[in-house]
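Of the protein chains in this complex, one is absent; all others appear in place.
This part shows chain A:
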C-alpha cells in the first residue's frame, strides 16, 4: 500500500516530456502484452463460451421458427413482427416496469438512507454485516419465506392483521397487491447490498468537505443534500444502472409465487413470459426474439441513464 502511494507520487511528480525522466527510466525487458493476453484468456474463454456463443445462437434462433425438437426453419423478421403486435408481450413489459419502479424506487431510497446513517452515525461492522444478511439468502428461499409469512389464510402477517382488527390481505394472490408485494420482498432482500455499495461510495468523499460544511453551519440534512448527493453521483449512477438491469431480470420470486399453476397475469413479468414461450410452449424462436428485444431496451435505458447522470465524470476531480 505504502509503496504504491510512493510510486504514484513519484509518477505525479514527473512532469511530462521531461528529458531527465527518459534517462532514468530503465529499458523494459520485454513486451507485457503477450502476458496480458494470457491472463485474459480464462475470462475471455468464459465470456465467449457462455455469453458470446449463446448470444449469437440466440440472434439466429430469433430469426427462425424453432420448437427445440425439430430443426429451426428460417422465417426472417416474422417473430419480431409478431411480438410487437403481441399484447401479452407489452403487458408483461408493463408489469415489469411497474415492478422496477416499485423495487428500484424503494430500494434506492432505503439504501441511501441506510448508507448515510452508516456513514455519518455509526460504522459498526456488525451492523453492516447484518444488513447484508437478507442478500445472502438464496432468492427462492426468500420467496418461499415470504409466501408463508404473507399467505392470505395461513400466514403470520395476516394473523397479526386480523388480531389488530384489520382485514386480511391476499398479498401474493390479489392482482392489486401481488406486484407491489413481490417488489417490496426483493427490496427487503437487496437493500443491504445497495446500501453497502453506496456506503463504499460515500467513503470516497473527502472528510474535509464535511468539516468545512459544518464550519459554515450546515446541518446533517443540508450536508446530505449539498455534499453527499453531488459527490456520490457517479457511484449512484452506477448502482442505479446495475440494480435497474438486475431488477428487470426479476424471475425467481415470480416463479416461486406462481407455484406450479402458472403466474397470474398480474405478475407475469417479461422474463416469465420469455421462459413460458421457450420452455412451456416450446416457441424458442419467438422467445429468443423477445429476449433480444429486452436486451435492446435495457441497452437503451442504460445509455440514457449514464448520459443523464454524467456517470463517467466525477466532481471530485
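In this text, contacts are C-beta pairs under 8 Å (C-beta built on N, C-alpha and C of every residue); 3 or more make two chains touch, one makes a residue touch a chain; residues count from 1.
We take it that contacts and distances are computed from a predicted model.
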Which of "Sugar-binding protein", "Pyruvate dehydrogenase E1 component subunit alpha", "Aspartyl/glutamyl-tRNA(Asn/Gln) amidotransferase subunit B" or "ABC transporter permease" is the UniProt protein name of the chain not shown? "Sugar-binding protein"
Hey, which of A:141, A:204 or A:280 is the one touching the hidden chain? A:280
Using the definition of touch stated at the top, determine which of A:174, A:226 or A:249 touches the missing chain. A:174
If I consider the whole complex, including the chain that's not displayed, which of A:126, A:154, A:215 or A:308 touches that chain? A:154
Residues in chain A touching the chain absent from view: 67-70, 147-148, 151-154, 168-170, 172-177, 257, 259-262, 264-265, 276, 279-282
